[in-house]
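Submitted below is the structure of interest, expressed as structure tokens.
Note that this complex is displayed minus one protein chain, with the remaining chains in position.
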Amino acid sequence: MKVAYFPGCSMHGTSREYGESLHAVAEPLGVELDEVRDWNCCGASSAHASSRMLAVALPARSLALAEAQGHEQLLAPCAACYNRLAGARHEIAEDAELAGHVKRILARPFENRVAVLNAVEVLRDLGETIKAKATSPLKGLKVACYYGCLLVRPAAVTRFDDPEDPSSMEAVVKACGAEPVAWRMRLECCGGGFSLSRKPSVVRLGRAILEDARKAGADAIAVACPMCHSNLDFRQKAMARDGEDKPPMPIVFITQVVGLALGIAPEKLGMQRHFVSTKRVTSRGNGEATAPAAEVG
Amino acid sequence: MEGTATATGFEPRITAFVCNWCTYTGADLAGTSRLQMAANTRIVRLPCTGRIDPAFVIKAFERGADGVIVSGCHPADCHYTAGNYHARRRFAVLRELLSFMGVDERRVTFSWVSASEGAKWRDVVNGAVERVRECGPFESYRALAGGV
Amino acid sequence: MSAHEDAHHPVPRTLADKVRAATGLNPARCYQCGKCSAGCPMAAETTLRPHDVMRLVNQDRPDRLMDDESIWLCLGCETCAARCPNECEPARVTDAVREIVAAARPDAAPRAIRAFHAAFLDQIRKHGRLGEMGLIMGYKLRSGHLFADAAAAPGMMSRGKLAFVADKVEDVEDVRRIFAGCAAHGEEG
Partner (left out) sequence: MARIGVFVCHCGENIGRTVDCHAVAEALGQVPGVAHAVDYKYMCSDPGQQLIKAAIAEKQLTGVVVAACSPHMHEKTFRRAASSAGLNPFTCEMANVREHCSWIHEDRASATAKAIDLSRMMVEKVKRNVPLSTIRIPVTRRALVIGGGIAGIQAALDIADGGAEVVLVEKAPSIGGHMSQLSETFPTLDCSQCILTPRMVEVYQHPRIRLMSWSEVESVEGYIGNFKVTIRKKARGVDEDKCNGCGACTRACPNKRIPSEFDCGLGKRPAIYVPFPQAVPNLPVVDRARCTLLIARSKGKKDACMKCVEACQRGAIDFEQKDRFVTEEVGAIVVATGYQLYEIGRDQGGRKDLHGYGEYGYGTIPDVIDGMQFERLASASGPTAGRILRPSDGREPRTIVFLQCVGSRDPAKGIEYCSKICCMYVAKHAMLYRHKENGGRAVVFYMDIRAAGKGYDEFTRRAIEEEGAEYVRGRVSRMYRDGDVIKVVGFDTLGGEPFGVDADMVVLATAMRPQPGIESLAQKLSVSYDRHGFINEAHPKLRPVETNTAGVFVAGACQAPRDIPDSVSMASATASKVLGLFSNEMLEREPTVARVDAAICAGCFHCERVCPYGAVTHMEVKDRQGNVLKVVADVNPGVCQGCGTCVATCPSKSVELQGFTDEQVWAQIQAFLG
């Protein structure tokens, strides 16, 4: 399977480990990532907060570049980029007048032929391969699968799963031998773009997500979005209510979970780059005795 | 009355052969719902699409129609149980004949409109008028038929 | 007459007309059932919830939408649009209202949020991609939160999460032309 790869701006910065783990698992799973040459930022929440045209034209440029590279499918692992790219493709397909304006502004050949995929969708479809190659299944590891918002909504754009009752990430986690837990906050927003400009909201929303995951007995929360990851991992300390010392909740990327199950070394998956220690997860993977040893740190 | 080329450009004249039980009633519903549509069509009511003889369509073109609509009940909904099945088969053949005779396919519209689909009838009419307007006045056939 | 306007609204006059012209959505479909606001994660922090925004659009009250920061606190999480029985898409209506309000009063949004969006778009205009360092610097200068998260810098650095040099888009001119094209479209759009 050969796909155009749209890394997105955070893949080299705050969520390097998402990029590293994606590349680490892509090869064994037979996914060839051909980066879109000269891709540009998808505009995320800021573009569509200022103008609908910009919010569509920016991602459209990257779609046009992927098309020029002869690709039929484009993988955007970051949920925000995936939403903007798939959203742009959907709006251009639905609104002929908008499409006309975008093509004029882009001033390059563009027929909107490239389908946009997200990482969860791709991993779900590779479920059998993952199960087959899972040399060190994460037995006994309880994972809360967190979709957030842009991965599954709006339904017309993100058609890969049921927006109110998704099951793709759970399927991937099961394929890795781990056990998805039933919890309720998996579709609630984490505060997204307010990470810098309005921290209290992110703390309030993130706290509710962490508490629910703990209540469901999860050992870790799996995410597929750099913004959700940074809000729940980097800001997790701020979310602890004062005077409470609840055990930290590791926030791992779904690609890291798959990487561990495939027996890839934690360093190659960037497990050391998290703010909240991922020891509880890594000790479970790469062939160590899967007896639930006492957790440390 | 010739196809009047009014100020907004060419106004096609379109004959619509419809069945009484579904499309005619659907057109009535479009009326009671005040759904605005192009005024280029004139409806000829027949009991069933099974009654619509392909010769009517050809005759309409011969007398100067720019477009023809044929519409009746959805398959399986026919008031006479099977009339529209015969019609479907007949018009599949007629479509071939018309294109063989050089009549642009966009001039003929076949559709199924039920008694509760007023909006669909409006869309069928407006769609047909737009497509026929693109084709322009239907001179070629009229010249053949003795330039009446 | 653009595809969004229909026969009855040739020139957008009311706020609802403008929203409809911009998005193709019909705000009048909203029957104020409150289901969007019930699911809105920011309902606890805002005074004007999604169904209030829809009400004020239908009542043509841009003034009340301008004097309140609620529309700027929308996360764009699409929960309201997913749950709305009439598919009014309050999220996209809020986007359109923000565009209209910002055009009338550029400083309507709270300073921190304006600073973030400005810093973000400035980064893309300059490099075509977002350099996190550049974003944080740009945000701090504009928002005045000079020392926010300063303590986090070393942690970020040690984890290799601070990309100093924002890798640039070679044809950054192309990206800048898109910005200009959209801005031009914005005027006559």
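We call the chains A, B and C, going by the order they appear; numbering starts again at 1 in every chain.
Basically, a residue touches a chain if its C-beta (ideal position, glycine included) is under 8 Å from a C-beta of that chain, and two chains touch if they have at least 3 such contacts.
This one's a predicted model, so the numbers in the text were calculated from it and none came from an experiment.
Note on the chain not shown: across the whole complex it touches A, B, C.
Annotation for chain B: contacts to the undisplayed chain at residues 1-2, 11, 13, 15, 21-22, 24-25, 27-28, 30-32, 34-37, 39, 42-48, 50-56, 59-60, 63-65, 73, 76-83, 86, 90, 114-116, 122, 148. In the full complex, chain C touches the omitted chain through residues 31-39, 43-44, 49, 51, 79, 82-87.
Residue-level contact of chain A with the missing chain is found at 162-165, 184.
In this section, only the chains that are shown with their structure count from here on.
Measuring from the averaged C-alpha position of chain A to that of chain B gives a distance of 53 Å.
Centre-to-centre, using mean CA coordinates, chain A is 22 Å away from chain C.
Chain B and chain C have Cα centroids lying 48 Å from one another.
Contact with two or more other chains is made by no residue of chain C.
Those residues of chain A whose C-beta lies close enough to touch chain C in the complex are 9-10, 12-16, 38-41, 43-54, 57-58, 61, 95-97, 101, 104-108, 148-150, 153-155, 163-164, 187-189, 191-194, 196-199, 201, 204-205, 234, 272-275. On the side of chain C, the complex with chain A involves touching residues 2-4, 22-24, 41-42, 44-45, 73, 75-79, 81-82, 89, 91, 95-96, 98-99, 102, 112-113, 115-117, 120-121, 123-124, 128-132, 135-136, 139, 143, 148-149, 152, 155-156, 159-163, 167, 169-171, 174-175, 177-179, 181-183, 185-186, 189.
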